[in-house]
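Part of the complex only, each chain left as placed.
Chain lettering (A, B and C) follows the sequence in which the chains are written, and residue indices restart at 1 in each chain.
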């Protein structure tokens, strides 16, 4: 039989997480053995580009589309179009506001990430003091939802004061300058740093070091578990939460395939049927939530090993 | 305002008896400022203008009558163009009053001047190169269809008719870019005339064209004159002035000096008014040619421009190239210099064959050129006078790639003095100099390269009588020192007076050679056409 | 004899000139056709109506921006602010059409175009009246308009836009996508304006030589101002379409769109110094850019190679066009 054709419309292959996601997808056994033909389309962080790529994928009559939307609302309409064209659409990683349009979606809840992120920093600060927040690109679902999580957590920590809160556009270099300036503006007043992703957290971390401060005295945390973050955790300089790219990518492919052939047997390690933590439920359910993996000194070496192969 | 104008430089006592208070010269002077009579088209009094603090014009005046051709004379940098640009609303005067047809005006833009029936041919030709000739002529007043649309067909038809009437041989449908400087100037002339204005300002309209075209221009001017148009005519060719103008005004160093009727003044005195000192008639130079060959060119050709040009130039010789406009002299000169490609031809300098593919080849072989179009290929307008003067000779002014500022400064000052370049400072950008002074900068640049062979394409274009003498003197001294000059000129008197020998170009070929007594105006014109 | 020579020579000259003229006029079209043919062989569906409609729809937004940019660049200027202005007009229009009445398209249209024109007017005033370099003014505006967008939208997308409004981005008329129709109208209007109207002549004149334009009595400042005004209005139009296509108004929309628009103009052969060019070439430039992305996506070329190939094609396309200049 000729291979199942799947198009993956991702946010941007300039960002490490998307790259890990794409690599993981290409590592899926059926993709490797050629029975699935996967095409990864780079959304260049532009909702319109993704919309265009959907049109292309639709006119190309792909069997299924896996979607990592740039924008939470702008994602709905392309999915609707694909659905109307009778194409299976599986969501992954980030969400669209109307998830009912998906045949199924597998993601890690960014609100939850925001909460874990904030909590880890606040607890390390002993529940009181001043934090600064480096934000992602304003308006993107990860930024919106992680911030929501952070704000909800803040309610439980009345003694935590937010000194500064500004976008670093997911960029390490921007976060670096931003943090340098904050450290001057609030010399000795900053007790904790929240980065909405690891890049921002690492930029802040470098600024702290460049300022001759001991990172261990100022808790810094980020999300995603990119390589530099894992290394920093290992050095005990920051905290991070790993977002399981393998699970989200390969899981999404499994869901796309099971939608075609109900008797399909999933391949991703994350499924309980393969000894993972996530319940497969025969591929019947519509929403799968991949658990976040807090990076700790115990698991960091293992993760770094794994990273080498990704 | 009847005070005697200041003598400026030159020996005062001699200057004083030369200068006559304007009132006694121009009969209508006493009424200046008062409500003017009906046939007084334009009256400007005590106009002044400074650029970035440097005065360009201190006291500019003019009184233009209906149906008169009024020559505005003055040396390079006297303030003529500045004055005219003010009349046209292209510059704003710092002070003074302009009265047009009895009404005091303060033009904020050329549009207002045009509306009042004033048109100008600016000294610096500035066409829209990528538009067609017709579009350029009707720029800003395009014939319209349905109110909005430009009527291209009518434009081209009208332009063609206009050229036919003026006797200019130009295709109205080609782009300006494809025209020679000369033709561009003709288009500017036609454009101004076609506006059918009451006041027509011509700032050196013949600087780029040959005698033949000048003649046609003069016919046009006369007929305009008969229609009662008042014309302000600026030129450094005094012959032209005496043949076309009826009254004159002289500026010097930005000041009004004198006005009057040309009938009451002779060439000698006009010159001394312009330059502020007496100039003896230039004595005819006797050939300094040594006979031993400097450069010989054979079989030069660039198809469509010129064909098998061969000539020998001896040491100490000044060889003139005469031809009608478009004869191909400039193209030949540029090809010889390596500035334009050639299809055939060989060069030997002092007996040894040389290959000149680029200007740097030419320079290293001791050839320098004063190009025809100083703005396009001569100067770096945005750079300073001193940078322009030494640009081609930087290697002489540098050690280990570092420019020796002192050496440059002293040399440049020398050149400024030698050619009487009028500029507030050697560090001013060249574009702030008057047209003639810009031309002098080009000459100075060539001298700095210490060439053996100097090609000058219209070298005295737009420079004043005084400076012309300096240039001629320089050229003959340069030749006398055993160097050679190839002098392209469309001014017959100039070429007759300065060339030892004259080659005449006709349609891209050498039509003949004239020297000594055989070289006369008639002979030149006959051979050229 | 002499005549012979001249004629033959003339002929030779004429021929090479003719080739030069052809290339100079159709060079970029040639490049486009070559590209088009290659792609249609490279992928079966490339020529399918569905896909060609996709391409046109995808091109329409950059196309509209590029047409405005052509006017600006013809006057010798540049506008870097269009990406941000587009986003701003998008959120403003979006915020007005979350309700559901049938007049929405009209409301959105006037809001978007109006806001765009307003910002264009500010650019135009600073550039034409206060002679601040266009690059600086519009770079500043790029930053200001983006800030205003985020402020206005609180940095959140505006969802739930009315279906009537979304029709502007997603609807069809006689099987042709609405954005394509709007694009076509803008293109034709611009083409007529530049080619046949007096205003068009003035745009070229101002860009070709502002001095002689002044001397000829053309209101140069007004002309320059008008170009930025028009650009702003068209950015608004594009913002409206984009919002209608993405079905929610995105504050971060239009990032870097200015470069694509300028690229379309320059690839078309309009010189950044002004005075030469045409919207026809701009259209071809925009099509080249659009076709490249579409074709490479169709063939599923990996995005890294895509960027390399895209860059190379752009350079080569123009290289073919410019090859007439090769001799010194």
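Going forward, a residue touches a chain if its C-beta (ideal position, glycine included) is under 8 Å from a C-beta of that chain, and two chains touch if they have at least 3 such contacts.
Because the structure is predicted, anything quoted here is derived from the model rather than measured.
**Student:** For the full complex in this file, what are the copy numbers of the chain types, given as a label formula?
**Tutor:** So the complete complex, counted chain by chain, is A x1, B x1, C x2.
Assume only the chains that are shown with their structure count from here on.
**Student:** Round to the nearest whole Å and give the separation of the Cα centres of subunit A and subunit B.
**Tutor:** Comparing mean C-alpha positions, subunit B is 73 Å from subunit A.
**Student:** Roughly how far is subunit A from subunit C, centre to centre by C-alpha average, rounded to an integer in Å?
**Tutor:** 35
**Student:** Counting in whole Å, what is the centre-to-centre distance of subunit B and subunit C, each centre being its mean C-alpha position?
**Tutor:** 44
**Student:** Could you list the positions in subunit B whose residues touch two or more of the other chains?
**Tutor:** Not one residue of subunit B touches more than one other chain, so the list is empty.
**Student:** Could you pull out which subunit C residues touch subunit B in their complex?
**Tutor:** Subunit C reaches subunit B through residues 2, 5-6, 8-10, 12-13, 196-202, 204-205, 208-209, 211-219, 275-276, 327-328.
**Student:** Using the touch rule from the top, collect the residues of subunit A that touch subunit C in their complex.
**Tutor:** Going through subunit A, the ones touching subunit C are 13, 39-42, 45-48, 51-53, 55-56, 59-60, 71-74, 76-77, 97, 137-140, 144.
**Student:** Can you list the residues on subunit B that touch subunit C in the complex?
**Tutor:** Interface residues on subunit B, with respect to subunit C: 88, 90, 109-111, 114-115, 120, 122, 126-131, 135-136, 139-142, 144, 148-150, 152, 301, 303-304, 307, 341, 343, 507-509.
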